[in-house]
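On to chain A.
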Amino acid sequence: MKNKIVIMLAILLVVSGLTACKTDKQPGPLKLVATTTMLADLAENMGKGRLEVTGLMGPGVDPHLYKAGAGDVDLLQHADIVLINGLDLEGKMGDVLESLKKNGRKVISLEDGLDSSRLLRDEENRDIFDPHVWFDVSLWQDAARYVCGRLCELDKDGENIYREQLDLYITELEELDDYIKIRVAELPEDMRVLVTAHDAFQYFGHAYGFEVKGLQGISTTTEAGTGDMIELADFIAERRIQAIFIETSIPPRNVEALQAAVNSRGFDVKIGGELYSDSLGDAQSGHDSYIATFRANIDTIVESLKSEG
Partner candidate 1 sequence: MNCFLDILGNYVFVNSRGLDLNIGGELYSGSLDDTQSSSDSFITTSLNNVDNIGEKNNEIKRKNVLEIEDLTVAYAENPVLWDVDLNIPEGQLVAILGPNGAGKTTLIKSALGLVPRISGRIRFFPSDREKPATDIAYVPQSESVEWDFPATVLDVVLMGRYGHLGWIRRPRSEDYEIARDMLRKVGMMDYSSRQIRQLSGGQQQRVFLARALAQQADLYLMDEPFKGVDARTELAIVDLLRNIQAQGKTVVAVHHDLQTVKEYFNWVVLLNIQVIASGPMRDTFNEENVRLTYRRTEPAKRGGKNR
Partner candidate 2 sequence: MKGLLSLLGDYTFRVVSLGAVLMGLISGLIGSFSVLERRSLLGDAVSHAALPGVVLIFLLTGSKSTEALMFGATLSGLTATFMILGIIRFSRIKFDSALALIMSTFFGFGLVLLTYAQKQPNAAQAGLDRFIFGQASAMLNSDLYIMLIAGSVLLALTLMFWKEIKLFIFDREYAHTLRFSPRKMDILLSAMTVTAIIVGLQTVGVILMSAMLVAPAAAARQWTNRLSVMVVLSSFLGGISGLIGTLISSLTVKIPTGPAIVVVASTFVIISMLFAPGRGIISRRWHRKKAVKTYQKEG
């Protein structure tokens, strides 16, 4: 009986050893798992042909509330590299990501790479950073550089590829930045006010000179009070802001209620359309890359705010 077990174990060892050898000998593309759609897009751009990128969250998923399933944990554990946003964006996945780091997995977190002096803080709690860093294109360039640096460290053979693609991507981001600035310039300064369902757009406002108002705090888990609603409605009516915006990852009810409240004040505010906030668009909409999404956002914002102006 004992012998049998020993033999079985031996076979198992040999087999597993063989398979291990196999993977070592034939290094297919490295597997990278990114949490949000923005990060997946970033990695995709940096590691074309070198990385096999999987995004954990699909389009439209709210990363503040996303909980990792067993399949996700499996995916994360079998990834060569894990790319996360950090800064508490993946609020409900904290434990899973923490244990990945503890177990020595290769985790790249934007949180570690960004200059904290450039980060915005939560208005109420100064200890908390605002995690929506992708809304500032220059900050996103920093993020790209950081990710590239880490990738080079972790995968030395690919260094040239990464560097090359980073340069390309940075240029594309520059173009995007220019495009945004041109479009924003179409709006008179006093009309640069962005009202949305939650405070995701602070970085955007900071970078491009918008006053940003969110109904909820920077996380979607908090609930707006009636007082917040009234205050915001007053603000919109007073400033005669043309449009308010729905976000893809938040139900439109809140903004609809806000619109009704503003309308009751005798000012006709329209809903300017959907902005992508915590996730990129889906393939169907054609806005499934960071650049396309951001272009769509700025077009939506500028068009709705300026019309009738």
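Per the selection procedure, all candidates are chains of the complex that A comes from, given by their letters.
In the analysis below, a contact is a pair of C-beta atoms (placed from the backbone, for glycine too) under 8 Å apart; a residue touches a chain by one contact, two chains touch by 3 or more; residues count from 1.
Since we're looking at a predicted model, the values are computed, not measured.
Novice: For chain A, which of the options 1 or 2 is its touching partner in this complex?
Specialist: Here chain A touches candidate 2.
Novice: Can you check the complex and tell me which residues of chain A touch candidate 2?
Specialist: 57-62, 65-67, 69, 124, 220, 222-231, 233, 248-251, 253-254, 256-258, 260-261, 263-265, 279, 281-285
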